[in-house]
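Once you've had a glance at the structure underneath, I'll fire off some questions.
The complex appears here minus one protein chain, its other protein chains still in place.
Here is chain A:
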Amino acid sequence: MNTTEDHKILEGIVTGNEVVITTFYRKNLPYIRQYVLQNSGNEEDAEDVFQDALILVYQKLKTDSLELHSSLRTYFYGICKNMWRNRLRKNKKMIITEKLPEDAEIITPTVIQDIEYKEREHVYRRHFLKLSDTCREVLSLLFQGNSMKDIAHITGYSEGYTRKKKFECKRYLIEMIEKDHAYQELQLNPEKEL
């Protein structure tokens, strides 16, 4: 079932090929948008689900753990739908027009667990990418394990300013995450840590 075409797309995703990803995006977003809009979501929800599902595929490819038992398209739609159903359930807005999930066999329990487990990560990334360039630079270096001294050296800021920035940016990031509804719902309905 895994055609040459699918192989090309998967290779494009893992190597970050913009043309391949853009084509995939254009072709498949309308279907997911329609599904999400029909099931209590809006445009932004659809785009979030689409991007987060693509990230899941990307991460699975990177760790060599993608098991395709169907076409990529069917598999990807399965992930998106499960992800959206999961978010609705957490949000207590579960009104799904479909009676039965049509993708029970394609999306295995492991993938469903993965979707759950990754939810919090999507929230973190979304907020991190909204930070100012300075905050992102300082925090990225921190997350990669650099000391304040190293960060100051790399960025050219003084050590005192770096430490101040690091604190302000990280505190702001945590506060933004805590205020996010999706994060609050995850706290109320904790995921099973794998």
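Rule of thumb we're sticking to: a residue touches a chain if its C-beta (ideal position, glycine included) is under 8 Å from a C-beta of that chain, and two chains touch if they have at least 3 such contacts; residues count from 1.
We adopt the following convention: contacts and distances are computed from a predicted model.
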From the names "Tetratricopeptide repeat protein", "ABC transporter substrate-binding protein", "Inner-membrane translocator" or "Oxidoreductase", which one matches the UniProt record for the unseen chain? "Tetratricopeptide repeat protein"
Tell me, which residues in chain A touch the chain that this view leaves out? 16, 18, 21-22, 25-26, 29, 47, 51, 54-55, 58-59, 62, 120-121, 124-125, 128-130, 132-135, 139-140, 142-145, 147, 163-174, 177
